[in-house]
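The complex appears here without one of its protein chains, the remainder shown in place.
And then subunit A:
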Amino acid sequence: MLDGAETRTLLSVRNLSVMAGDRTILDGISFDLQPRRILSVIGESGSGKTVLARTLASWLSPPLRVSGGTVLFQGRDLLADPTHARSLSGREIAYVGGNPAGALDPTMTVGAQLVEKLRAVRPDIPAAKARDKAIQLLKAVRIPAAERRFNEYPFQYSGGMMQRAMIVDALISDPALLIADNITQPLDVTVAAQILKLMRDLNAEFSTAILFICSSLPVACDASDEVMVLHKGRVVERQTPAALIASPQHGYTYALIAELPTLWQGGPDRRRRVPATERPIMSVRGVSKAYETRGKSGKALVQAVRNADFDVFAGDNFGIVGESGCGKSSLMRLLTGLERPDGGRILFKGEDVGTASRKRLRELRREFQLVLQDPYGSLPPQSAIGAILEEPLKIHRIGTRAERRDRARAVMSEVGLHPGLYESLPTGLSAGQRQRLNVARAMILEPDLLIMDETLSALDQTEQGKLLDLFERLQARHGFTYIFISHDLTMVRQVCSRIAVMYLGEAVEVAPNDRLFFDPGHPYTRGLLSAAPTLEPRRYRPEDCLLEGEPPSPIDLPPGCAFASRCPHAFDRCRAENPALLSRGGQALAACFLNEPHEATHV
């Protein structure tokens, strides 16, 4: 505050309070932001981060209202002068949200939207100039072939590219302050890492101050000059990232750092102590699946899963990781028999799921169950909790009405849902409780294998931990086998004993947990590890391994290794020939020519 002589304080918030009805959401927030600085705001869901962002962007809607304080932006109070504040928003104060697909108009080309945005706030700029500026900025955020992409529609963009287009949308009016609200949350780790890097570059290049709001401590520390911790609507501390991690001042921050899962140092560990049997419960043998799509250029085959090959041992925790679009979900649909593979076999207890008759498949479903990703969409919206739980029993005609009722109540208390909720609707449940309900529904049939499709990705860290404890307890009692399908490396690191890494529909590496994290056999795995958000000293430096660009489209796959286009170590052979999944000793397998031919046993 005192060094105002050289850098005038851009944004100065004093005692800002926001209420919703008579509930206090923000309570006496005060902070300053200098030009060219990046300030992260972190806190758990419900701590008031987004409300803060919206207050600053003059975007509060009832019942939220400011009940006190001042927001000085370049010396003028925004709260006292709403007209002035509105004239600034979009022009001097830009806002980027976490849902780029929802923020872009699907019926307009991205370029047209950018130009329109600019001319809406700065009508004096001629259209041609606005166009040049948009293209120049699209280049600055590294959108390949920006001139062509300028004329494309949002649906032709990938999630990462849309988020970059949104950043352009925010930066195009040369704002003094950029509010980035959870912009990396929906993105894959490698893409999120690219966006963070991009933001820092842009910050240096365009001298924009950035208020970076996010819920993940590692990401916040990575991104910013200073971190401000918000807890229950109050600022509990503000420090530089290094100081924050080294000596957190507030109990909440301390707890947050302490329970943060780690990749390489000892953290919470929920792996099975008892060595799993080597008896496979599910074997995936060379499974492939392609979908036909119709585009402008006629029919095309999307190769969603190619040649997937691994075993899942009974009583074990198996992890499948990869970025979005790598075929995880397609593989899940194949494993659960929702779709049939084009080639290869999926053996469950020796029986082929892929070719089983519909009737047999239905019987088999009693023994393997799926827990879905979306806690909100995956439950029938108008059934009571008890009815949801009894449905699987009814489907398989198990028990009488009274037995089903007892069974449902028993399962409810087992997963930690109060049995008094039996007749309630899931509407009032939190995401964590909904996932407990989903787990309960899957386990009421007493299956042997539970497939968790991103089950925990919608939950915050604390809730994730609780559910992982629950899974562990259930496994100890019922002897479940779990397959975790996830993009979250830290979660997989805690739980799974063996992990398969997927890239563009192919399992590029299958290895035991420790081996995968300490001695990865595929450059893609190294890239993933380098991009994973963590506070630890990294074993793999992003500068060496970070993947530039995005995966090629699964429609026209290049010959040779699918990863060659992004691989820092690619050589000629990689572009001509696709490496097979070969043993590297132990149970570790990887598909890369760089590995020394160990015993060269083809598996």
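Here is the rule we use: a contact is a pair of C-beta atoms (placed from the backbone, for glycine too) under 8 Å apart; a residue touches a chain by one contact, two chains touch by 3 or more; residues count from 1.
The criterion applied here is as follows: contacts and distances are computed from a predicted model.
When the unshown chain is looked up in UniProt, the name that turns up among "AIM24 family protein", "Fe-S cluster assembly ATPase SufC", "Ferredoxin reductase" or "ABC transporter permease subunit" is "ABC transporter permease subunit".
From the set A:Ser378, A:Thr455 or A:Thr481, the residue in touch with the chain omitted from the display is A:Ser378, counting the whole complex. Here the missing chain is touched by one residue of A:Ser40, A:Asn203, A:Gln239 or A:Thr336, and it is A:Thr336. The residue from A:Leu39, A:Leu417 or A:Val439 that touches the chain not shown here is A:Leu417.
Within the complete assembly, residues 336, 338, 362-363, 365-366, 369-370, 372-374, 377-384, 391-392, 395-396, 413-414, 416-418, 420-425, 427-428, 433, 436, 438, 441, 445, 466, 469, 473 of subunit A touch the chain that is not shown.
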